[in-house]
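These notes are about the structure you will find just below.
The block that comes next holds chain A.
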Amino acid sequence: MNILGYIFVFIGALFYALGGLGMFRMPDVFNRLQAGTKATTLGTIALLFGIGLLNPDWMIKILLIIVFLTVTNPVGSSTLARAAYISNVKKDVEKDELKSLLNGDDEK
Partner candidate 1 sequence: MTDIIVFAIIGFGAFFSILRLIMGPTVADRAAALDTMNVIITGLIVFLAHIFENSLYLDIAIVYGALSFLETVVVSRYLEANKK
Partner candidate 2 sequence: MSQYLYIILMLVGIYGLLSQKNIVKMIISLNILELGLNLFIISTGYISGSNAPIIIFENDTNFVDPLPQAIVLTAIVIGFGVTAVALMLARNIYKKNGTLEIDEIRGEDND
Partner candidate 3 sequence: MALNNIIIQGLLSSLIVFFLTKFNKKVGGFFTIIFSGYLFFSLLSYQNSAGEIFDLVKFGEFDISFITSNYAWFFSMILSLTYFLVSFFNPYWMKKLINPAAYNLLFMLSMVGTLGVFYAKDFLTMFIFFEIVVWASLFIIPMGKSRKSPIIYYTISSIGSFSMLYAIFYLYNSFNTFDIETISSAVISNPNEYIFVFFLMIMAGLTKLGIFPFHTWLPAAHGSAPHTFSPVLSGGLVKVGGFIALIVTAVIPSFNIFSDHLQIMGVPFENYLIMVLGGISIVVGTLMAIKQDDAKKLIAYSTVSNSGYILIGIAMVDQVGFAGGLMHIFNHAMASGAMFLSFAGIAYRTGTTKMSELGGLIKRMPLSFAAYLIAIISLAGIPPMSGFASKWLIFQGLSSNGMMFLAFAAFFGSVGSFMYVFRPLSAAFLGQLSPKHKDIKEVPFLMQIPLIVMSFLTIFFGIFPGVMLKYIGKIQETLGIDGIRLDGTKIFASTGMWDSLVVTLVFGLGFVVAAVLFFMSQKAKKVDQMDTYTSAEFIHDPDMYHYGKNYYASFENSYGNKKRVEILFDAIAMRVHEFGSMVKSWFFGKSISVSIFWITLFFALVYFWGDIV
Partner candidate 4 sequence: MINPILLVAIPLLAAFLSIMVKKLSGVFLFGVSLFTAIGSFFIENGSYVIGGWKPPFGINLVVDDYSFLILIIVNILFFLTLLNGMWDLKKNETVLLVTLAGVNGIVMTGDFFNLFVFMEIIAISAYILASSTEKYYSVFKYLILGTVGSSLYLFGIIILYGTAGTLNMADLASKLPEISNSVKVLAFTFIFSGLAVEAKILPFNSWVRGIFGNSNTLTGPMFSTVYATVSAAVVGRVFGQILTIDTNLIYAFITLTLMTFIFAESAAMASKNLRSILTFSSIGQAGLIITMFLLGGFYAALIQLVNNAFAKMVMFSIATKTYSSNEDDDIDNLAGIFRKHYMMGLGFTISALSLIGLPLFFGFYGKINILQTAFATNMWIPAFILIGSIIEGIYYIRLLVKLWNPGKEGDESSEEAGTSYTILNGFTVSIIALVVGAVFVVAGITPEFLVENIEKAANSLGDINTYLSSVMGGI
């Protein structure tokens, strides 16, 4: 159980590292958010689950935290991405079907 727990903890930590690196390396804010969110959410799930395995008493509470973070993290990222889009951050895209929804009234 302990070893399994630590494996999860390690995986989680690695995804955290990956998330941070992605945040750093990706070229624009949307890509950064993508990398960051995916990696840290999985990282959280793995790390916290690992700790739950290491401390079975805490498991329920930890699952709650996992649920909480798994909901808030993507919602936060989406919100931020939308905000970034609206605030006209430079976007390096070929195709943009979002314009009609969000910036429709801005085009003059």
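With respect to how the candidates were assembled, all candidates are chains of the complex that A comes from, given by their letters.
Everything that follows uses one rule, which is that contacts are C-beta pairs under 8 Å (C-beta built on N, C-alpha and C of every residue); 3 or more make two chains touch, one makes a residue touch a chain; residues count from 1.
As the structure is a prediction and not an experimental result, all values here were calculated from the model.
Between chain A and the candidates 1, 2, 3 or 4, a touch occurs in this complex only for 1.
For chain A in complex with candidate 1, the residues that touch the partner chain are 6, 9-10, 12-14, 16-21, 23-24, 29, 32-33, 36-37, 40-41, 43-44, 47-48, 51, 54-55, 57-58, 61-62, 64-65, 68-69, 72-73, 75-77, 79-80, 82-84, 86-90, 106.
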